[in-house]
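All protein chains but one are shown in place.
Up next, chain A:
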Amino acid sequence: MFRNQYDTDVTTWSPAGRLFQVEYAMEAVKQGSAAIGLRSKTHVVLACVNKAQSELSSHQRKIFKVDDHIGVAIAGLTADGRVLSRYMRSECINYSFTYESPLPVGRLVVQLADKAQVCTQRSWKRPYGVGLLVAGLDESGAHLYYNCPSGNYFEYQAFAIGSRSQAAKTYLERRFESFNDSSRDELVKDALIAVRETLQGETLKSSICTVAVVGINEDGTNEPFHILDQDAVQKLIDAFEIVKEPATEAPAAAEPEGDADGAGASDAAQDPPAPAAADEGAAPMEI
């Protein structure tokens, strides 16, 4: 009822003790296309849905490499995300220039959170309209953080943000206890399945999703943050998707027994796709 009176600028509290501009900024994150992150003891995987606005345009970049050991996936206002990624890259470069060692992820997210907080306490600014899933590796292991426009940050085993992320979160909640001990490939598979959950019926193809990984290999060498190549992703998708069954079942909870046996009965959510799929073969534009 009072919402409209107290939401004009970010420096006005509501009688209930809320800052509506900040909450509206979090709404912007919910409107963006989904981004998902999962972590194990040794690896972190980021995956996101990359839908082009029209057949004519390129896909928006939602995953950014920040340094060899840190990457970020964004949801919400991608322009804000791009600017924050540039800030993160610059912080990493300056830290490793001064200390000759990689910036610990926990430090970076605090700096990011402090930067976001500033925008919630200046009358001439607005909060950043982007949520960031920060994936990174440091001496204390693999980490996944979520940074909000509010200036809060949380560490997660697995998380999803953006539109229809609840479907992915439901899947992740069911499976998260096993993630810590997952292998890298199992983690990537789980990420792709979580992405598929957000698509609600549309076929999962590598042309509409992007997957990135960072981690430590079994032999101790680092796997630097990198985005997986489209063909590799398509092969992984094909590996766990068996021929679609024509009979429609309840779309909810249609998750295959996601174990490496590959016999995952991927049913329900894979009704033969009717519309869209016009971005068949459209490759994201490399900028």
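In this text, contacts are C-beta pairs under 8 Å (C-beta built on N, C-alpha and C of every residue); 3 or more make two chains touch, one makes a residue touch a chain; residues count from 1.
Keep this in mind: contacts and distances are computed from a predicted model.
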Next item on the list: Pick from "Ubiquinone biosynthesis monooxygenase COQ6, mitochondrial", "Profilin", "MICOS complex subunit MIC13" or "Proteasome subunit beta" the UniProt protein name of the chain that isn't shown here.
Entry: "Proteasome subunit beta"
Next item on the list: Among A:Lys51, A:Arg89 or A:Lys125, choose the residue that contacts the chain missing from this document, as touch is defined above.
Entry: A:Arg89
Next item on the list: For chain A, enumerate the residues touching the unshown chain of the complex.
Entry: 65, 86, 89-90, 93, 97, 286-287
